[in-house]
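Here the complex is missing a single protein chain, while all its other protein chains stay put.
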Amino acid sequence: MKILILGEYEKNGMKRATQSAIRFAQSIDPDAEIETIVIGWQMDSVIQDFKRWSNVLIADHESLAVPTADRYGRLLKTIVLERNADILLGATTTFCKDVLANAAGQLGGAMVGDIIGHDNRDGELLFQRPMYAGSVVATVRLIGTPKILTVRPSSYPPSAETGEIFTTTKMEIDAAVLPDLVRYEGLRSQSSSRPDVTEARVVVSGGRALKNSEDFETIVGGLADALCGATGSSRVLVDNGITPNELQVGQTGKIVAPDLYVALGISGAIQHLAGMKNSKTIIAINNDSEAPIFDVSDYGMVGDIYQIVPDLIKAFHAD
Amino acid sequence: MKILVTCKRVPDPDQKIRLQADSREIDSENLPYILNPFDAIAVEESLRIRETHGEPVEIVAIGIGVEECDKTLRTALAMGADRAVLIPWDSFLDPWNVSGILEKIIQRENPSLVLMGKQAVDGDSNQTGQMLAARLGWAQATFASRIEFQSGGKLKVERETDSGIETLGLNLPAIITADLRLNEPRYASLPSIMKARKKPIERIETSELGWAPDPKVEIINMSMPQTSRKKVRLTDISDLVARIKEALKTN
Partner (left out) sequence: MQNKSKNFDVIVIGGGVAGLSTALQLGRRGVKTLVVDRGALGSGSTGRAAGLLGQLRGSIAATSMLMDGVKIVQDLEAQCQCEIFVQTGSLRIAETTERAGEIRDLVAMGKSIQFPIETLDAKQVAELLPYMKTDDLLDACYCPTDGHLQPAELTSAYIKAGRQAGVEYKTNCRVDSILNEKGKITGVQTEQGISHSPIVVNAAGPWSYLTAGSGDVILPTASIGHYYLTTRPDPEQTVDRKSPAVRDRHHRIYSRPESGGLIVGMYEAEPVEYDMERLPDDFDMSLMKVARDDFNAALLIHAAQQRFPWINERTPMTLTTGIMTFTPDGKPFCGKMDNLEGLFHCTGFSGHGIVQSPVVGVIMADLILDGSTKYDIEAMEADRYYELPGFQTRSEIKSKCAAMYGSYYGRVERPEILSDSE
């Protein structure tokens, strides 16, 4: 089997998400010929790093300096057809969702996104993917090749480094055949480094136990950052001016269903539960052992968040 | 200018989903259905473009699906879309096939802009807009959080990516998929609801479009990862750390 992986990088090296995609490729077929495609311009140090993980296919050209879906999509289509690849895949990231689905639109559309597990049934690959915001896991198969896949990075650990240095192949790029439908005008980092509470996979929320904004930032914000999650808040903190309104989770605030919801010092009034009870896993810490939040939680700990959470944050930063 | 907006009928994502006995489909009995929230954002954006655009704008809402999609399209009309088209279809369609039908509709309607939700909250695929752009060879801007019209039919779109806000310049025709922060959709006003009752919903069969299904994704079965809360009390921080890691990994 020939598998191509759309690689992603930052500064000088491969993103961990791509390493997970490589691990996934290795696990669906240990004998697969795997090549990681790196697209961009003047990427020498990036390529040095990519060589540590798999064979590398280099598309290095001034016309590819910025990541636009029209050009990258067209390029990937060409590569897949030229190399007669069975699978083109990447991590479930905004970049891969944008570019790979465009490529799939040019390659016959056999695509499945956000894979969290797989199976090999009589030689046929079956994929598990979440639907309905994760409340359902569907097992699907794809009809036709090439197959285009995106893989959820947290479901596959990053590929292990073997010490081997892999080969690289540089492609000839004919800029004249690449489309020019969009102009890339720049990238700016978001003012808040935290994701939006309604879209985050992890939400850490604080309630009445938080005494002021500084404590909220240290305790709730600190844990959210350690888990790369968003912060949320119960109504009472908004009411007391401790948190801004847009963080409010609940009946009159946002409704969220992340993979993990951590409720810190939230008693669990129904008005709050209405906003988060469909979360996949709920973990609560509260000093009142009878707090209703424990009735909707998978894991609960009775105690003072001011003592427990700093230890938790330390444990995650130690990793 | 004509804007085409896709309007998918989806189960209310905040309700509890159940599966049918054969585990191949969800149990739609008693499930309230709504206009896909991301499509509602697309509809809202089209209305705002119409309100601020110098020239007249016609907004056409497109639905594909069962007869009840009528109601979903009626929501878009009540919000302010000018007319609606329903392509009747009563079984599962993957993104490739949805984009195939949309391609045919676009050839018929000739819009200069297609606005769609970045994904539907039932299938959560996040592919249809991109596939449609590829099929048509149109400019594509996914995950839009801001759309600004500039002179000469040019558009500036801000996109929400994992690495930050990216700005793209596009020429029409283009496909833009809406992300959460693009806007907050309105509720329909009373006069608008009254007016919508008289607006037409045209039905076009796939055969009239010259389209035939070409399935690429088959759903073998579905399962529910979790049905009830575990309600386990922990006393040790290290257990708590382990449970958090587990939740991050297995989901």
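Which chain is which? They are A and B, in the order written, and residues in each are numbered from 1.
We take it that contacts are C-beta pairs under 8 Å (C-beta built on N, C-alpha and C of every residue); 3 or more make two chains touch, one makes a residue touch a chain.
Predicted model only: the values in this text are computed from it and were never measured.
Student: Considering the complete complex, which visible chains touch the unshown chain?
Tutor: It touches the following shown chains in the full complex: A, B.
Student: Sort through B:Ala40, B:Val98 or B:Ile219 and give me the one touching the missing partner chain.
Tutor: Of all options in B:Ala40, B:Val98 or B:Ile219, contact with the hidden chain holds for B:Ala40.
Student: Which of these touches the unseen chain: A:Ala32, A:Ala274 or A:Val302?
Tutor: Among A:Ala32, A:Ala274 or A:Val302, only A:Ala274 touches the chain that is not shown.
Student: Would you write out the residues of chain A that touch the absent chain, in ascending order?
Tutor: 235, 238-239, 245, 248, 251-253, 267, 269-274, 290, 292, 295-296
Student: For chain B, which residues touch the unseen chain?
Tutor: Chain B touches the missing chain through residues 12, 14-16, 30, 32, 34-35, 40, 74-75, 78-79, 184-196.
Quick note on the criterion: only the chains that are shown with their structure count from here on.
Student: Roughly how many whole angstrom separate the Cα centroids of chain A and chain B?
Tutor: Roughly 21 Å separates the two chain centres.
Student: Would you tell me which residues of chain A are touching chain B in their complex?
Tutor: Answer in residue numbers: 10, 68-70, 73, 93-95, 97-98, 101-106, 108-114, 116, 126, 130-144, 154-155, 179, 181-190, 196, 198-199, 201-202, 227, 255, 257, 259-260, 262, 278, 280-283, 285, 294-302, 308, 311-312, 315-316.
Student: Looking at the complex, which residues from chain B come into contact with chain A?
Tutor: 11, 13-14, 16-17, 19, 26, 94-97, 99, 121-127, 129-135, 137-143, 156, 159-171, 174, 180-181, 214-226, 229-235, 237-241, 243-244, 247-251
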